[in-house]
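The structure under discussion appears below in the form of structure tokens.
One protein chain is absent from this view; the other protein chains keep their places.
When the chains are written out, they are named A, B and C in that same order, and each has its own residue count from 1.
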Amino acid sequence: MATKSDVLDFIRIYADKMAEHRQELTDYDQAIGDGDHGINMSRGFKAVIEKLPAVYEKNIDEILKTVGMILVSTVGGASGPLYGSAFMKAGAAVKGKGELSNEDIILAFDEAVGGIQFRGKAVEGEKTILDSMIPAIKAIKASIADGKSMAEALVDGEKAAWDGVEYTKTIIATKGRASYLGERSIGHQDPGATSMAYVFQAAKEVAEKVGC
Amino acid sequence: MATKSDVLDFIRIYADKMAEHRQELTDYDQAIGDGDHGINMSRGFKAVIEKLPAVYEKNIDEILKTVGMILVSTVGGASGPLYGSAFMKAGAAVKGKGELSNEDIILAFDEAVGGIQFRGKAVEGEKTILDSMIPAIKAIKASIADGKSMAEALVDGEKAAWDGVEYTKTIIATKGRASYLGERSIGHQDPGATSMAYVFQAAKEVAEKVGC
Amino acid sequence: MLEGIVLAHPEYVARLEGFDVLIRADKKINKVALVSGGGSGHEPAHGGFVGTGMLDAAVAGSVFTSPTPDQVLEAIKAVDTGQGVLLVIKNYTGDIMNFEMAAELAEAEGIEVATVVTNDDVAVEDSLYTTGRRGVAGTVFVHKIAGARAETGASLDEVKAIAQKVIANVRTMGVALKPCTVPAVGKPGFELSEDEMELGIGIHGEPGIERKPLQTADEIVDYLMKRILNDIEFQVGDEVAAMINGAGATPPMELYILNRRVSQILAGKGIRVFKTFVGNYMTSIDMAGASITLLKLDDELKELLLAQADTVGFKMC
Partner (left out) sequence: MLEGIVLAHPEYVARLEGFDVLIRADKKINKVALVSGGGSGHEPAHGGFVGTGMLDAAVAGSVFTSPTPDQVLEAIKAVDTGQGVLLVIKNYTGDIMNFEMAAELAEAEGIEVATVVTNDDVAVEDSLYTTGRRGVAGTVFVHKIAGARAETGASLDEVKAIAQKVIANVRTMGVALKPCTVPAVGKPGFELSEDEMELGIGIHGEPGIERKPLQTADEIVDYLMKRILNDIEFQVGDEVAAMINGAGATPPMELYILNRRVSQILAGKGIRVFKTFVGNYMTSIDMAGASITLLKLDDELKELLLAQADTVGFKMC
């Protein structure tokens, strides 16, 4: 169960993480991309935080949709449309909800993946955002099915996300800028998969705090 | 007294010196000019040596004139027209002579100075070729007037030339590229004055060899 | 940056108030409009190609970052005259997604939009399973030729078709001798020692496909040309346009030295160089390096290539 205030908390915590890990994400992107992923994500979430107060009164779905639109119009690059679509689709998935049940949360994640795949046409194993996101959601679903709480499930989810990040080191990129490197992309972790792992870390921290 | 073979010797020895001191002259020119004086002079005298056999049969005046013309058409920069004019005027000064008396040699030097001044419009003390050339010729004249041999006079001449080179370190350049540096030209020796000092060194070596 | 170009060349370009978009100073022209763009740092691309015979608008993102859909949408709206808009997109995941979102939004507003994707960089393997090749300096020929076609009053379909024809016939490969530094990052995108070079680089400071000890200019050209000529078939008597594009910090003298060898190789294969372009067209901030582009020509492309163009960065008198 997540309230609107939990969702807002999640956004704030994630925005802080993007500011904090700006250099780290940029360094990963310099190795196999064009060295701007941290700059892009922190720019986008800085704008989100600035504009968030204007939608405080709105429903969760509107808030998520607004976050998505802000990202689309401030991030640019590949991550802008991808993260933007993810948030917009997540919002659409929970239309009209005042609070989110565990099922709502899982649906929102699934729809977010759908948004990313619609835009990016990637599947797992291509060294992208999806390589931490899809395993994380799978783990969350499994834990919830095992009767764990969302807070516990998110711990498992985050772990799976970081495993996914590790996995990206072992594979060749076939989507995004890193694909231009071919074999040379092996050995490096994917910046987008990394920023996505922080999504699950932020969600876990909120869930631990409110104890849901 | 200098024979045609002495004159040819002088040219060859000087050409060797220009090849040998190419880097040194270029270094001086890098400090206060555009770093090509050694390159220019060695290129010019390499061409002289290549084309010299064609005028072996000619008179001294023709040989000197030809050297001047080769320099003008291969050196470029400031030193090309200056050294070129010097050799051409020196040649004209000894028109028709089969051998050069001491008076002829002095006249040739004087005319060479005239050629350089006609082209370059400089006077002594402007940090140019003239600052080693004019004192050297003065010293030669004085020594000959004192009854010394040309070989002895050229020793004095070379010494005066190097003193002139030293003197160029103490003055501001007002002609040539070094003049753009203003005060910053002080402390550096003039490349053109230096290449001219080697003229007297070469002449001295020939005179010593033939013992005139 | 945009401000810099507008300040310098108000007779060519104007800024679309409130957006990172440059449009022609003479505003809307009654014809199919061409819109392109991408990250900043490629100057004169893309704003420098706005003007007679080339683009109608250029959209600029942050340095090396695709512009966002809202910016592209405004550019489309600013230049559309009801005859449709062609988006010329370089093949990068980010550019494609952002421009496509803009196209969807514009279509929702009733504007006819077509897109083409340039992918001239032979350094990158083209395969169904990857994102394919990058769009690099060859894009300038697409701007030039599709722009000239639009100027003749052709329809959106016709303009798109000629752009596709250029894309099918243009190939590029590049080399870097010194990487570039994105100002916001403050350190180079990759490290190269004095005696190394990076082959198959893109235009965003990304590492290339291979690092080698520095070779002579001729050897470098041999390598690049081999890759290009392996990729597209030429017959004796074929004609090409060649572009020796500077990456930013490469002086004209060095580009001409590269071109010398390019000419030799083409002459050796019986390929005629119809027109050569040497200079900074699609740069990577302050990278030292260059790319070679060949465009295979037919009579139609030749005529359009020579058609008048008057922009800051590309002029055909």
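To be clear about the criterion, a contact is a pair of C-beta atoms (placed from the backbone, for glycine too) under 8 Å apart; a residue touches a chain by one contact, two chains touch by 3 or more.
Not measured: the values here are computed from a predicted model.
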Of the chains on display, those the missing one touches are B, C
Among C:Glu3, C:Glu194, C:Glu233 or C:Asp299, contact with the omitted chain is made only by C:Glu3
Among B:Asp9, B:Asp36, B:Asp131 or B:Glu205, contact with the omitted chain is made only by B:Asp36
Contacts from chain B to the absent chain lie at residues 26, 30-36, 39-40, 43, 72-82, 119-120, 174-177, 179-182, 184
Where chain C meets the left-out chain, the residues are 1, 3-5, 7-9, 11, 40-41, 43-44, 48, 52, 244, 248-254, 256-257, 259-260, 263, 275-276, 278-280, 283, 285-286, 288, 308-310, 312, 315-317
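Here is the rule we use: only the chains that are shown with their structure count from here on.
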Contact graph of the chains (line, ring, star, complete, other): other
Busiest interface, judged by C-beta pairs in contact, is A-C
One chain's C-alpha mean falls closest to the whole-protein C-alpha mean, and that chain is C
Cα centre of chain A to Cα centre of chain B, whole Å, reads 79
For the pair chain A and chain C, the C-alpha centroid-to-centroid distance in angstrom is 33
Note: chain C sits from chain B at a C-alpha centroid distance in Å of 56
